[in-house]
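What you see is the complex with one protein chain gone and the rest in place.
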Amino acid sequence: MIIDSDHDDAFHEECGVFGIFNHADAAALTVLGLHALQHRGQEASGIVSFDGKQFSSERHVGLVGDTFSKQSVIDRLPGNRAIGHNRYATTGGAGMRNIQPLFAEFAGGGFAIAHNGNLTNALTLQKQLQMRGAIFQSTSDTETILHLIATSTSGRLVHRFVDALRQIEGAYSIIGISQNKMIGCRDPLGIRPLILGDLDGAYILASETCALDIIGAQFIREVEPGEMVVITEEGLESIHPFTKTGDRFCIFEYVYFARPDSLFKGRSVYEARKHIGAELAREKPIEADVVVPVPDSGTPAAIGYAQEAGIPFDLGIIRNHYVGRTFIEPTDSVRHMGVRLKHNANKQVLKGKRVILVDDSIVRGTTSVKIVQMVRDAGAAEVHMRIASPPTISSCYYGVDTPEKGKLLASRMSIDEMQKYINTDSLAFLSIDGLYRAVGEAKRSGDMPQYCDACFTNEYPTLLTDREGGGNVRQLSLLSEAQ
Amino acid sequence: MIIDSDHDDAFHEECGVFGIFNHADAAALTVLGLHALQHRGQEASGIVSFDGKQFSSERHVGLVGDTFSKQSVIDRLPGNRAIGHNRYATTGGAGMRNIQPLFAEFAGGGFAIAHNGNLTNALTLQKQLQMRGAIFQSTSDTETILHLIATSTSGRLVHRFVDALRQIEGAYSIIGISQNKMIGCRDPLGIRPLILGDLDGAYILASETCALDIIGAQFIREVEPGEMVVITEEGLESIHPFTKTGDRFCIFEYVYFARPDSLFKGRSVYEARKHIGAELAREKPIEADVVVPVPDSGTPAAIGYAQEAGIPFDLGIIRNHYVGRTFIEPTDSVRHMGVRLKHNANKQVLKGKRVILVDDSIVRGTTSVKIVQMVRDAGAAEVHMRIASPPTISSCYYGVDTPEKGKLLASRMSIDEMQKYINTDSLAFLSIDGLYRAVGEAKRSGDMPQYCDACFTNEYPTLLTDREGGGNVRQLSLLSEAQ
Amino acid sequence: MIIDSDHDDAFHEECGVFGIFNHADAAALTVLGLHALQHRGQEASGIVSFDGKQFSSERHVGLVGDTFSKQSVIDRLPGNRAIGHNRYATTGGAGMRNIQPLFAEFAGGGFAIAHNGNLTNALTLQKQLQMRGAIFQSTSDTETILHLIATSTSGRLVHRFVDALRQIEGAYSIIGISQNKMIGCRDPLGIRPLILGDLDGAYILASETCALDIIGAQFIREVEPGEMVVITEEGLESIHPFTKTGDRFCIFEYVYFARPDSLFKGRSVYEARKHIGAELAREKPIEADVVVPVPDSGTPAAIGYAQEAGIPFDLGIIRNHYVGRTFIEPTDSVRHMGVRLKHNANKQVLKGKRVILVDDSIVRGTTSVKIVQMVRDAGAAEVHMRIASPPTISSCYYGVDTPEKGKLLASRMSIDEMQKYINTDSLAFLSIDGLYRAVGEAKRSGDMPQYCDACFTNEYPTLLTDREGGGNVRQLSLLSEAQ
Partner (left out) sequence: MIIDSDHDDAFHEECGVFGIFNHADAAALTVLGLHALQHRGQEASGIVSFDGKQFSSERHVGLVGDTFSKQSVIDRLPGNRAIGHNRYATTGGAGMRNIQPLFAEFAGGGFAIAHNGNLTNALTLQKQLQMRGAIFQSTSDTETILHLIATSTSGRLVHRFVDALRQIEGAYSIIGISQNKMIGCRDPLGIRPLILGDLDGAYILASETCALDIIGAQFIREVEPGEMVVITEEGLESIHPFTKTGDRFCIFEYVYFARPDSLFKGRSVYEARKHIGAELAREKPIEADVVVPVPDSGTPAAIGYAQEAGIPFDLGIIRNHYVGRTFIEPTDSVRHMGVRLKHNANKQVLKGKRVILVDDSIVRGTTSVKIVQMVRDAGAAEVHMRIASPPTISSCYYGVDTPEKGKLLASRMSIDEMQKYINTDSLAFLSIDGLYRAVGEAKRSGDMPQYCDACFTNEYPTLLTDREGGGNVRQLSLLSEAQ
């Protein structure tokens, strides 16, 4: 059994978070919210609820719709407030102990947190905390935050939480619940998303607006970069514990991660992607007979490209949506067949045609090679690849699962070399300014870019303390734990 | 927990079949073939292999990619020939004992069969066989065929099989393996598909050509209506046990069931659907700003409609591909929210627009009502629904899971009434002749229609013996068996 | 992982059966009855109930107390009548399809049967039935009975059942339920037990009286050899379909199989075993310091021996009751240690003592070798083994799992050779007449023995058609089925 190789050849969002405060169906609604956010993490999910006396926790490996769909599971999560978390795979590896929300029992009471993002000084802090006697149970960077709260000398939980946040670096959108509060916060640069909604008077925090739509909740606003919202029975209080340092939202959320029906900064992700496609058509035009998306992520940009270019859009590649993460290729003979688990060519669309293939990005390039070969085998006369983002040359340290830099095709090849490797008649990427234009900016501001675009530019907006401290590769736990 | 209501509001193909003879990786290839045919049945799958001495069987509830992906499962299916079956839910209900292939040990040896279709005189035959002492173990109509073979007085297996086929009525594409043969056959009218392929000299039988593509096999031809192919180590022999009565392939395979990248009669399903959309645009034009498919089944027809009408195509509805079959709606309050498990409106595409919604068919109409309401809630100025097939007014008795006639919206309402019920500004269906044109005919031949279109016309091409004998509802087994 | 080797070195009863008619708690009481009969089969259990309309079936691998202890399982077995079955491993191998009760749907209605025993002409009959078109689904000899009923030309079920019984040979205690009857029957020689009881007016059939005790039911009488009892709402009818041929109850039930608290023929198994021990003390006395049972089966005989001999009884060997059937001995080094999974020497009892070890029987002898070595290692001065039955020289064909004759120690060695092999200072067996005396007979009647004692005498009381027909080893099914 091997991991589906296409799966490896993509960036993966590591987490989606959801919380609701003061609704009789808190756990059920959290399940639905996590289902809407399933694209942000499919490995495992967890929910912690609070019923006024006790916190209850359920954590399961698998899809929310499979593992949280029984009434009995909901019944084990009583209370009118709950937070939940989907994860792809946290820093530090898989294992039941890393499924969030994480829970800690402080001297002052219980606290559960769900975190989307990644801390860039977690290992450094962990070592300091261990020297002081802290015992880490997970290998998740998120646990560091709990220990910082536990050892804070401030009084109230909110102050202790602020204390903790001031010590951490990196990207974080966090939702927590204590006995009487739900707290949401974003890192000072707002790298990862966090939005605020309302359902019948109950506040909701979630990674994306699509988690509101599924339950018919209203969008209120985004939590601001560096803002902490503290929700109690009395209402919502907004705290700004940090000096304002600007907004560097992850631009890749527009390119690939977020669901097309979600909105950020008042702009739908779908429209952003269509604009990206249109920019690409203007920047990198080519004569062709048909525009074909690499499904499903390339579809909106392909529609935008086709409309702008006036070339017909067609589904030249069919995706099998039943494919799981792992599958057999049991013998060499089978493996050499080049089994097409996920994609198949739609031959009549491609045969004899000059084809523009539109994909969202190129990571390792292995999928692109297979897709292009498949399109050529189907009889395409020409294959022109257009990528709906600039070349990805750097790893992400902010909560996205990326190959190390050396594995990124664009970091080791020129565009010409990439074209030859992928075997297309032409290959072109969107420019960085084109990308900024597509999301409504005139261009990238060199001094203070409006987004985090480190994967395209290698300019990281925060310190990378663990990495710079020589801890390039995160130390694994001494404990190898089976589930 | 309730069944996802959208799921109920569709026709469902009940089976996909696959077989391969004389390949070292027979079981692994069968797994891959079944994976490619997963859209034809997602409830359960089974494989029987033969290693020259013993038949081996594995049967699992769930998706092939989940249940057949371990090496250990493949290892329990030794041999160079294997047949497999995906099922939606066979006549007679779920239960392990109904998962195909079914196996029987005759006086002359073992025989396993996998069946796509449905017999219309199975109950009548079953009663006769029970009177003679047959003991049925499953509630599948397919078992009837095994008993007819077992009690045949002919000599060789092929003759006994022919004996059995001459007694059954209805639709059947069957693949069987005995100790030295793989046999494939289609009913005299060829209602359900069955195609023949080749991989490195090994013969393959499968429901659709996409099962060849996944493993890089070559398409040879379709098995003909009424043809039996007998494959041995010596090669393939074609037998025609029936008087030729015409070809009445299921036209709904083009409309909805088959995968878009499969080919029937030399025509790709995707192209047929685009032609359907174009016919619909010509027959039922309307002024509008955007053509929006109900994903995913309405997408090719919507592309065809948009191209023909010159109206932009856009993804105004986003589908959540992670949705399972069942999900919670645990309390009335949650239920009344109208939870959007599967679809969400892409508001910026719809707001203020005159929208043409394209769907493949209307079954009960419940999904249509919800979709239209969602589109209106998103701010659409007008909603015009265009259906890529004629009204479905009759149940299928040929292996498709359909609601009884009285539940079909088109059988109890006029088109005007349907429009009001669904709450669109206009509603129009493709004509039956338009459908025939889209698949390459001049028009439907009244005397001898070129396809089985009973669901649209109520004209059934075979006897319906069980039904006419008063056994309108199939008698359930006396045994209620848990797994 | 290896099968615990001690386990292999014993005879194993293959089945226990239980049925109850007309009690509101039929399924729950059947679970309790099967729990009391767990010693007769620990591999798998099944229950079929009937609620006036439908039969319901549950079949599970494992102990009744583990697999049938949830309320939800009981709830899936509605109705006021139920039959159940524990099995060790039926003829023909394991597999879900062989878990009894077996169910058949005849032209005239449903019928479920549970069978303790083994047919000696099942294979011969099966071949005949297959020639006529019967399809066997299990590899259990019990299914033969169902096919004989199905193909009987008699009218009513009882007559068809009698028809079937008249064609089968061997040992059988059977309980069946149809839509309006519970039927119990024993083979003409009454080889396997079947008793009749009453709970609040509800009739019970069971293998042993301990299944009555657990639920506080009253013992009525044993079903007689060759008797069929037909229980309906009107009461119990007794039928004697066979010419009376004598009573040949299995004497090994007294020696080993049955629970000590059960009664047969008015005699408790425990008392019989104590009498066996006393006979053994009289027949084969020896001077010693302590009488030590091989636990647990040797304990009652050891008590009887000790009391008769006036030598102290002590627990010199401690048994670990938590041992399962399989356990690791993962490396050669561990294996060579002679791991003591099941038994440990109680050294202070054995050290320096002349020890009489009492065991119920010797099968392969492997356990005896290990036990004796362990007792010697603990410092015993002398080890004298006394076996509470005659040498077992022949296999059982009546529903007991025995090694083939060649593997039986007593069939390939003289007693002197056995003593040397087992390495005792003396070894003695009970005489066959001593065994008969212990169960209340003057001696074994040579012309017409009062019991079936074929395992000791090689005199089989029935035909062995399959065996004599050359089918020495039963043909395995062509289908190797994973669960």
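Chains here go by letter, A, B and C, matching the order in which they are written, and residues are numbered from 1 within each.
We adopt the following convention: a contact is a pair of C-beta atoms (placed from the backbone, for glycine too) under 8 Å apart; a residue touches a chain by one contact, two chains touch by 3 or more.
Predicted model only: the values in this text are computed from it and were never measured.
J.: As a test of the contact rule: which chains in view would the missing one touch?
T.: A, C
J.: Give the residue, chosen from C:Phe252, C:Tyr270, C:Tyr397 or C:Phe429, that touches the chain omitted from the document.
T.: Of the candidates C:Phe252, C:Tyr270, C:Tyr397 or C:Phe429, C:Tyr270 is in touch with the missing chain.
J.: Among A:Ala10, A:Ala134, A:Val158 or A:Ala381, single out the residue that touches the unshown chain.
T.: With A:Ala10, A:Ala134, A:Val158 or A:Ala381 as choices, the missing chain is touched by A:Ala134.
J.: Where the complex has a chain not shown, which of A:Phe55, A:Tyr88, A:Tyr203 or A:Tyr451 is the residue touching it?
T.: A:Phe55
J.: For the chain that's not shown, point to the residue among A:Ala104, A:Val158 or A:Ile220 touching it.
T.: Considering the complete complex, A:Ala104 is the one touching the chain left out.
J.: Check each of A:Asn22, A:Thr151 or A:Gln167 against the chain that is not shown and name the one that touches it.
T.: A:Thr151
J.: Touching the left-out chain: which of C:Ala10, C:Val61, C:Ile220 or C:Leu315?
T.: Per the contact definition at the top, the residue touching the missing chain is C:Leu315.
J.: Provide the residue numbers of chain A that touch the chain removed from this figure.
T.: 54-59, 76, 96, 103-107, 109-110, 127, 130-137, 146-147, 150-152, 477-482
J.: To test your reading of the contact rule: which positions on chain C touch the chain that is missing from view?
T.: Where chain C meets the chain not shown: residues 1, 24-25, 28-29, 31-32, 35-36, 38-39, 42, 63-66, 68-71, 74, 210, 213-216, 259-261, 263, 268, 270-271, 296, 299-300, 303, 307, 312-315, 318, 320-324, 326-331, 333-334, 337-341, 344-349.
Simple rule for what comes next: only the chains that are shown with their structure count from here on.
J.: Draw the chains as points, connect those that touch, then say whether the picture is a line, ring, star, complete or other.
T.: line
J.: To the nearest 5 degrees, please report the angle of the rotation taking chain B's Cα atoms onto chain C.
T.: 180
J.: Which two chains does the highest number of contacting C-beta pairs join?
T.: Greatest number of C-beta pairs in contact occurs for A-B.
J.: By CA centroid distance, what chain is farthest from chain C?
T.: A
J.: Averaging only over C-alpha atoms, locate the centres of chain A and chain C and give their separation in whole Å.
T.: Between these chains, centre-to-centre, one finds 62 Å.
J.: So the centre of each chain is just the mean of its C-alpha atoms; given that, what is the distance between chain A and chain B in Å?
T.: Taking the average C-alpha coordinate of chain A and of chain B, the gap between them is 36 Å.
J.: What parts of chain B, by residue number, touch at least two of the other chains?
T.: Residue numbers touching two or more other chains: none in chain B.
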